[in-house]
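Please find one structure pasted underneath; my questions will follow.
Apart from one protein chain that is not included, each protein chain of the complex appears where it belongs.
Per-chain residue numbering starts at 1, and chain names A, B and C are given in the order in which the chains are listed.
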């Protein structure tokens, strides 16, 4: 599939591809499904469809001469968190918007798409449109994480699709050594990157080793079997408090049948747990506890980026807080609020997952979530000192 | 319209009328609308459609020989609060059930209706079916109160229908005197009543007077204008705490336009406030504060019932806590949980409202809600000692 | 002991007796003990010592010519809930007042006492001073209930005193029959009563029987042994929710030793549970569940008052919500807030307890607490229909 990562030759085509991919993701869902919001951190699919459209309307079209908003009330409904753009509908109440209905949202998409296809021919808008496409790709992943969480909230445990993953072959875990020294970190420019990936800058590393693949379900089962969720010595203090408060006993979507066998809720419904697949839907706290149990640790985001390891199966928590790079400058204009204002209280994840859209994964990409988050496709990569 | 109150001659017809009336109430709503739950106290319209059906299935059909449940999972999803019938889906999460979808709920209704139309011919089931019909009528009112609350949660303030109430003529408030003495309270039997209306029993009253009509919007505006929401001397202690916590300044659905003029959100959208219509959507706390401001009080439920006043425009808070009548016995069987277990912490309302279905109003009817509830069509009747 | 109930002959003596009794109750406690506040519903002993003094200062002395407040800041610190007297220190933060220290509080008491002993000679102040004395007696009971709760919050389970109750003899439970009919309820005047006990008025009762004594610990143990705390069929809906949320398994202060034997925390420390003593520290919810388990019920407050049963060992929950009597008028002036504004959401208790001060018990007395309250000396009296 043609991706959004290098679309300069044909921005119009890239725009159409990204936008239609979003709608393909929503296609298996009914209007009722698209309206679900199962917790404040998630959003209805319908809201994602509208918000990504509002982003193009606001960042690109609203600056064109003669602009008229598709509906002046949408700025209030579909602004996510941009303080500079005024007040907005409270996030935890996005699931209460039965109106505009799903058909009206699709009509809104079509109306903005028509205007945007013209805008794609304007070279001065290239950077802004590229940001909009990458923004929409981020919401493509959220559509999947959010509907998975919503369907898990239904005792019927409905399936989003019927394509269970094929069983994976066992892979030996090997340690890849790195001698440390000064490495270059961050995006070098040339094609699209988010502001938080810049500037490109040197970082000094100590020698270390990193695992050749993420931790598997089978390996994580051994941690559980060894009392991992009942032994505070492996846990960060905040993590142990969370284990107690929320009675964590396993990753988010793991289930037990009547015989105590483990299965797992997936986008294809309940499936047998594949011992060789990467463990998914663990928090940073669980990742840190697992690493402590093994006697190893997680890599820093700098070690991760310097390692050139195979990735993309699951987002990998790193042992790095989401702090700004030296010399960090936010995007100009409205997009200044895109990343920088979230740089506290979150941990960096690297890699990409089975839910990440094609072309959206790159080695310098900095994903970030609070340490307790579990509804993302997040797993564990080990590292150790040498 | 033929009502459910005396359907012995033709229970089948009564059944069909009540059931179809529920569906008529839901007809203006999309599947998305029907899934909304705007607070834990309310339920999605879809859930009301299913729960009332589950009630017939469980109370009537499940006792018939050869019964098979329409879907064995529905008992978990659509049981409201019957502990004796096992665990159930948590009430605050009813809005997360996009599946079964609305069409499936209607199919469920049709399937149960087919079986019930047979059951209606069985005279031994008459009492139980009558309970089911009165139960469904209660949910007909809740469909309206709950969708009104849900639509008010949407900044677009959508209308459920387009039939604004006609302006009302001013009515003089007159005081109807009652000499007190022993009066008979409660339902005498003969036709349907809930268990909480029984037994019929004598109560001794002191002389009193009761207002000829409920308090109007215009009268309530005078209370607000006189600082009613800022003067603790009129308020019960818990009520004053609630005013502070939730910043109450007016009844639930009152709005101010840019010029400070009052309008009100209704099932027909935002309308001008009719000064002569009864004030609606006030809590017991507000009713008590208003009464204190006038120097009068609310009637007890016994005074109310003894007064033979015109009613039915708005539910009227009484100054009576919802306690059992002397000799009260709950319904037998599953329905034992219908009313009795709620007899603490609630206040009695009498009368009926514009949202109460035809034939469901009677003088002995005891409605009840917690003193802070405002999303019901609840208003104020004044009384005073003589 | 001379009591406050009929002190007209010698108000000065009554004043001195009540005031010194309060200080005797505080005498076993250190300054540190007197500062404890273990939950928002309770107050530090020190605060009770000051608040009762502030009441005399505010209600009596502040109206005298030439009055100067002992300390102008005390009105803010020691006003409990009188909105008419201005803002006040938040109730949940009373335990943070290390200053004024306990010695300063006692000095405040002495200063007000000196002025009050003069005021006691002024016959026009008789009613107001009597109210102040009865008010102080209410706080005498609260001193005991609140320090008991505070000491129970300390894992060392300290004792307030060393006078464990003597074992009680078993008493047969007998049913006292009452034919019903019109009875006179409420205080007739003549000596002191709170406003909520008035007016004296007729109430019509149905025939009933009432138990000759409160439910004993041993009887309540049988309820527990029969699964009482695990069987929802006995519980009011709100009560059952509370059982789940707070994991209730027994009355508030019951303990189990390593062998599963039951003991109980008392003001004299941990003691063996006396099977023949009245069960104490149960909520209204537990009382109602116990009554339902026996097939009986609780009496209404009117049945209770009409029965002339022996009482005073434990406060007895009634099946009556705390509503105003017909024709109820609050005290005049500041004391208008004394009782009336709490007449919603609470249940009436009758009788009196081992913590009630001498002379403060009378048959018309209406105590009231929310249905979930357990830290008062509250027990269960059974009744049944005839």
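Just so we're on the same page, a contact is a pair of C-beta atoms (placed from the backbone, for glycine too) under 8 Å apart; a residue touches a chain by one contact, two chains touch by 3 or more.
Note that the structure is a prediction, hence the values are computed from the model and not measured.
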Which of the chains on display does the removed chain touch in the whole complex?
A, C
Looking beyond the chains shown, say which of A:108, A:192, A:220 or A:284 touches the absent one.
A:284
Option from C:35, C:236 or C:309 whose C-beta touches the chain left out
C:35
Would you mind spotting which of C:121, C:155, C:258 or C:295 touches the chain that isn't drawn?
C:155
What chain A residues would touch the chain not displayed?
81, 83-84, 182, 201-206, 208, 232-233, 235-240, 284-285, 288, 300, 319-324, 326-327, 341-345, 347, 371, 385
Mind pulling the chain C residues that touch the left-out chain?
30-33, 35-36, 38, 73, 76-77, 89, 93, 95-102, 150, 153-156, 158
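In this section, only the chains that are shown with their structure count from here on.
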If I average the C-alpha coordinates per chain and also across every protein chain shown, which chain's average lies closest to the global one?
B
Between chain A and chain B, what is the gap in Å from one C-alpha centre to the other?
45
Let me have the rounded angstrom distance from the C-alpha centre of chain A over to the C-alpha centre of chain C, please.
57
